[in-house]
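With one protein chain withheld, the remaining protein chains of the complex are depicted in position.
A and B label the chains in the order they appear, each numbered from 1.
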Amino acid sequence: MKITRRAALGAATATTAVATLPRFAIAQTDQRPSITVAVQKISNSGVLEPLREQSSNVSERWVASILETPIARNQQGQLERVPGIATGWKRISDTTVELALRPGVKFHNGDELTAEDVAFSFGPEHMFGASLPTDIPPIAKRHWPALARVEVVDRHTVRFINTTLDVTMEGRLSAGGSEIVSKRAWLEQGDWAANARKPVGTGPYKLREFKPDNSLILDAHDDYWGGRPPVKSVRFLEVPEASSRIAGLQSGEFDFACDIPPDQISQIERDPKLVVQGGLVLNHRIVAFDHHHPQLANPLVRLAMAHAVDGQAIVDALWAGRTKVPAGLQWEFYGDMFVKGWAVPKFDPDAARSLLKQAGYKGDEIVYRARNDYYTAENATAQILVEFWKQVGLNVRLEIKENWGQVLDKAGPRGLRDWSNSAVFDDPVSSLVNQHGPNGAQQANGEWSNAEMNTLSVALETGTDMARRKAAFARMLQICERDDPAYIVLHQNAVFTAHRKNSPWRAPPSFFMDFSKQAWRA
Amino acid sequence: MSATVFDAPVTAPLRKRATMPPLVVVAIAWILGMILVALLAEWVRPYGITALDLKARLTPPVGFGGTMKHVLGTDELGRDVMSRLIVSIRISLMIAMGATVIAAVLGTTLGFLAAHFRGWVEQMVLMLIDFQASMPFLILALSVLAFFGNALGLFIVLMGLYGWERHARISRGLAIAANAQGYAAAVRQLGARPMRIYLGHVLPNIASTLIVSATLSFPEVVLLESGLSFLGLGVQPPMTSLGNMVGYGREYLTRAPWILLAPSCVIILTTLSVSLVGDWLRDRLDPTLS
Partner (left out) sequence: MLRFLALRLARAAFTIILVVTFAFVVLRMSGDPALIIMSPDAPQEAIEAFRHAWGLDQPIWIQYFDYFGAIFHGELGQSFRDGRPALELVAERIPATLILTIPALLLKVGVGIPAGIHAALHRNSTTDRLVMAGAVAGFTVPSFVLGLLLVLLFSVQLGWLPSGGQESWRSMILPVITLGFGGAGVLARFTRSAMLEVLGQPYIRTASAKGVPWHRVVRFHALPNAAIPTITIVGFMVGSLIAGAVVVESVFSWPGVGRLLVVAVSNRDLAVVQCILLLVATTMVTSNLIVDLLYGVLDPRLRAGAGAH
């Protein structure tokens, strides 16, 4: 019971009362604010281990504050790769990347980071070994499908050696799943479970206390290699109700409220002390097909369904125009791999009707499984979609399901379902191949498959000729979004964070609640 | 105290006051109105409940800046709140009435069975009561939604399982007390069959408490249904109900309060009316009140 931890509730800055004890002398002159952040959920898995916590939009809020990947991403830019723990990286060969590690990087326990820690983090004790919970190695394998070994060259140099050609190694080194932990701390803390609850990394904030489903408190890591963090402590509070998050912000109990429904933005901004920031994230809302459904076996019906959807209307109505209909399942963030000129099937009810006629669709029922606002505005979006489809003569029945097992249940007709896809790093391998390729969830669930797509997926994963890879990717988009549709892309997802104006914070283009120096500028 | 028990009259004096208080008249009128709306829902609703107009989202009601096109305004998808309210009244009344009747009949029957047979029958009933009370309704609701999907009939039966245990406990307790009282024993000695004793003599004597219990059940069912909507386990879209409207309207409490207030008002007025009529009925039925 922590009821009496503080006698009275004051302004949000009051959480400082129980700051870190060893730094008492500093604490007295510490003028940095302590902030409270209300989130919908802190951790799905109940632990703080990125390899277990698969849901990016939940754990992404805090992971990078505690644990860092070797190559960083510019959270104040376009998430491009920038030096982090590694100051440089170069290809020694097609299968080997060498990292130059930054000297003087301090872990939260005071140890200096060395090549040993990096090798350990990618070794059997942390990622691939038999002593780990049995689900961890397969997940690690998803992140690093062909990693042969990590070689320590010297104290500050380390080599990542792959078994196959892979142009995405640098991307993987900057993505979730590649976080570096302290070898000594890990071994001292003992088993995986203990470490999963108390990670020791090099991030700007270190763990003080974690209460699953309740709160996560981080303190500034003053020896952070990037300089003294601008915030003294960050307290994430789990507040499941959106209205309660907003109310707590308005009453001054919270400094930040995450996951603001787009419809509430205008209401919040009426308060002159509050501001809403945020925008697009690297995640697209899609509806996935099961091509075994008798009505969906014909690709023309699936294409017709795509033509019947007015994504822009959803963006305007439910997202206050603050997001967009993207150019298919890809992001500009891909850089050279982005296929310019590609677009989702145009909103064209007449085209949809004629395709349905061509396909001989007779108005038989198609089941559409969604969940109850698992995704932002999911319920509303699903009901709008059903109406769009009704307009062109499609008979779609909405079924609200309670969990993934029920959504994916093979029993009963399985037609359409809600989903979202992320770009984990700047290459289509991280999205189209990972989600819809031969090892992706859609095919693993037995919803959809396409032989040509599967051949191209392998070519994309192992190819090194960028022009040919790009051509393969363009063809894959053609297959998955036109010729044999696997999904319909509805819109890009966006995330909105409301906060008090006196917090000089700049939102990154991700779910991350970045409290680094770069994000906090007075 | 026990000495006075046997003074109870065998027959109840007829009630003298035949006129209804005006408030009860209003309450009955409201309930009848709601029933009428429920029966005619498909004809009186101005729009379809799924017909949406994304350009006219969150339009306020008439008198608050809205137009006659949508008298009670529109919701987050631009659907007509009035139409949804009308259909919701129909569905919620069906659920609440169906469930209240199921709970009252089931509970009272089991309570009487327990009181009459005692022994292991009573123990079984009491065990079921404990089971029902111990099983969070969340899990019962989850099971129906998971196994049977969004079927209204099953949902009504499910809600009927809520609250029967209270009827059962009360009717058992009161029936045991009544059995021990003079009139039941007297009738029994006159050779009346158990069925007749319970329906003809015990039931009227304990009816007042049961009616109050039933009029409590009615709003409880409506509330439970909205609580389930809050947890995402209630009536599911595209179907609608009062609880479902309140549950989904909560996010718009400050921006578009009419979405939540319209169904809330109906819930409160209907419950109030049911309670008023219940109280009045209780006085009429209670043979001992003067």
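In this text, contacts are C-beta pairs under 8 Å (C-beta built on N, C-alpha and C of every residue); 3 or more make two chains touch, one makes a residue touch a chain.
What you are looking at is a predicted structure, and each value in this text was computed from that prediction instead of being measured.
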{"item": "Which of B:61, B:160 or B:227 contacts the chain that the document leaves out", "value": "B:227"}
{"item": "Listed residues A:97, A:167 or A:196, member touching the removed chain", "value": "A:196"}
{"item": "From A:47, A:286, A:370 or A:456, residue that would touch the chain that is not displayed", "value": "A:47"}
{"item": "Option from A:50, A:70, A:248 or A:485 whose C-beta touches the chain left out", "value": "A:248"}
{"item": "Identified contact with the non-displayed chain, of A:99, A:239 or A:398", "value": "A:239"}
{"item": "Interface with the unshown chain - residue positions in chain B", "value": "1-2, 4-5, 7-9, 115, 118-119, 122-123, 126-127, 129-131, 133-136, 138-139, 142-143, 146-147, 166, 169-170, 173-174, 176-177, 180, 208-209, 212-213, 216, 219-220, 222-223, 226-227, 230-231, 243, 246-247, 250, 253-254, 260, 264, 267-268, 271-272, 275, 279, 282, 286, 288-290"}
{"item": "Interface residues of chain A (partner: the chain not displayed)", "value": "1-9, 38, 44-47, 54-55, 133-139, 141-142, 193, 196-197, 211-215, 237-241, 243-244, 247-248, 250-253, 402-408, 435, 439, 441, 444-445"}
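Everything below uses one rule, namely that only the chains that are shown with their structure count from here on.
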{"item": "Interchain centroid distance [CA atoms averaged], chain A/chain B, Å", "value": "46"}
{"item": "Chain A residues within the chain B interface of the complex", "value": "242-243, 261, 263-264, 266-267, 313, 316-318, 372-373, 379-380, 382-384, 386-387, 398-400, 402, 406"}
{"item": "Interface residues, chain B side, partner chain A - complex", "value": "50-52, 54, 57-58, 76-78, 142, 145-146, 149-150, 232-233, 236-238, 248, 250-255"}
